[in-house]
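Here we show just some of the chains, and they stay where they sit in the whole.
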Amino acid sequence: MTHPGLIAASWLIARKDLAIEFRTRSAFLSALILSLLAIVIFYFAWDPTAIGAADLAPGVLWVTFTFSGLLAMHRSFGVERQDGAIEALLTAPIPREAIFLGKAFANLLFVLGVQAIALPAVAIFYNLPVGHALAPLAVVMVLAAIGLVSVGTLLGGLTANTRLGELLLPVLALPFFVPVVMPAAQVTAHLLAGRPIAEAFAWIRILLAFDLVFVYLCTLVFPLTLDD
Amino acid sequence: MTPLLEAESLGRTFGARRAVDELTFSLDPGECLALFGPNGAGKTTALRLLAGLIKPTTGTARIGATRLPDLAARSRVGLISHRSLLYDALTARENVHFSARLHGLTDATAATTRALEALRVGDRADVPVRALSRGLQQRVAIARAIVHQPDVILADEPYTGLDESGSAALTGLLQERRAAGAALIVVTHHLQEGLALATHAAILRSGRFARYERAAGLDLLRYAAEYRELVA
Amino acid sequence: MTSAPAAPPVRRPDWLLLAAFAVVAAAYVRAIWFTPPDLLQGYAQKILYVHAPSAWVAFLAFGLTAAAGAFWLFLKDPRLDRFAESSAEVGVVFNTAVLVSGPLWGKPIWGAWWVWDARLTLTLFLWFLFLGYLVLRGAIADRDARARYAAVLGLLGAALIPFIHLSVYLFNTQHPLPVVANTQGIQMPPVMAKTFFFAFFAFTFLYVALVRSRYALATERDALDDSANGDD
């Protein structure tokens, strides 16, 4: 009987989370429908004669991702709180970082799944030619998703912790979203506007940097949000 | 020989309230402490401290040589909380199996079945916990807590909601663990229930031990009477 | 207390369904070989004979689903709920057919996959309603609650349709569409019209047949978990 290592434990937790999600397959389906709906509804929030679809798409895309992402993170800790299940994780002989990584990973899959559907949807409904920029877009989305999820999972942990949830911490976490989502939105705008990818490289490099920093930082900070 | 479970002036305050106030005691392998005390005395907080769930404001707790909440220490503790600590969307089996895996059991599946059988919920093991009655949930919760055969069992009112057969199963299980050299702490409000297992008995009052003694010589009725006036 | 699950009844070929497929096929043979291609659109226009009838069936299906739900609220007859479920599932298929055939057609004709015309948008949201309805059903274990919630959602959905149509219509009239769409008014030579209505009949027939067989499935499933261990 040896304790599972960081990776093994994280994987266990991720699998458990996904199991709960898919206990009713519809959990993921509804996340997809949700993002589709958001995209469609937003079309009507603007005056199409005044604004070209291509100008809106990036904002719409990223608001949608952020929202469905936050939903996932919120959910992933709601599950733990229910009957104090989180305490079972805390008493288990696993590094607390594993809890973060496990949940972050589950959330990442969730968000990526949503993106995989949302992007084509935007392309069709806002009839945008994304084909030419697909590869760079995909890269940006994955990078941004990683950042979004790492910060969001941390935030989820904060708000799920009743003690901290009542403090202003959630608000304090807001600024950390901006540097993740903002470049993503800008690059997307660049690409959809058909501008050369070269321009975007700078942004992508920034995104990469943010990911590295935030994944590391959040993993580090997360345990602090748990122990009481 | 070093004690299996050791608390050194272990204390925890919530705001101004001293929930647990500098407790010092230790248990050797095979010892069982029955912990009594009025509502709000600090029993649950004490157990949560010993499980490494909350940080002490004073003192330390040790399992064997290692300090809580170290990983090596946590791995040897089993906590039966008064919340089920279960995922109610998952089945009993999935819950226990998950816990077994988290504790790195190699034969998780076998251990899971064994634990569920020991608490006589084998036949209901594959329905979502949500659909189980309270007592059945309590059995699953216990199975989850002891599936890794911990050296230290912290049981917070573990008999809650259990019927005769459930209680019998639990008592048997605790005795077995004790015989195997585990140290137990059992919190309960029923003196008889508690003393049945105990090698030591303690009464907690506003975070402090009002009494702490060997259970061997204790006469139930006398003890009950003294407890009553001690608490009043 | 798990009694043995009821043996699934032996499958007999569903003659009605086969017949329905035959009729649809016939409609197509007529559409493709015995009906002249559209002057402007050429063979692309053949899509019409899937497209429009599917749209009609989709709306029909939703109407009947909502109605069945409403009646269920008063009569509590499980058959009504099973019908609602079947109708919704069949409806979503036809609705999807419209949403696929439409864009396929639109790309060559309009030069765009999608146009925010009132009728299109309405179809799209109908599809969303269908999906939501089915997901909701899938998320509830208790049969009675499932029927009740579904009925409620059906009612609200029915009330919503006109609002969506109205607002999208207004949205478009306020500022003309970026791409010219003309899905209004059908002027077609009598041959085409005959085929057109034959197709309508064929698809409606298909709807009936599909619902019937899906209904049989639902009945079976209910019978099954009547005998199965009913937890969740």
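Structural remarks
When the chains are written out, they are named A, B and C in that same order, and each has its own residue count from 1.
Here is the rule we go by: contacts are C-beta pairs under 8 Å (C-beta built on N, C-alpha and C of every residue); 3 or more make two chains touch, one makes a residue touch a chain.
As the structure is a computational prediction, the values presented were derived from the model and not from experiment.
When all copies in the structure file are included, the protein chains give the formula A x2, B x2, C x1.
We take it that only the chains that are shown with their structure count from here on.
Among the chains, the centre nearest to the mean of all shown protein C-alpha atoms is found for A. Between the CA-based centres of chain A and chain B the separation comes to 39 Å, rounded to the whole angstrom. Averaged C-alpha coordinates give centres for chain A and chain C that are 34 Å from one another.
Taking the mean of the C-alpha atoms as each chain's centre, chain B and chain C sit 57 Å apart. Residues of chain B found to touch two or more other chains are 128. Shared interface positions of chain A, defined as residues touching 2 or more other chains, are absent.
In the complex of the two chains, the chain A residues touching chain C come out as 24-26, 29-30, 33, 36-37, 40, 43-44, 47-49, 124-125, 127. Here chain B touches chain A in the complex through residues 51-55, 69, 71-72, 74-75, 77, 79, 81, 83-90, 94, 98-99, 101-106, 128, 144, 148, going by the rule given at the top.
Across the complex, chain B is touched by residues 1-4, 9, 12, 16, 19-20, 23, 79, 82-85, 87-95, 227-228 of chain A.
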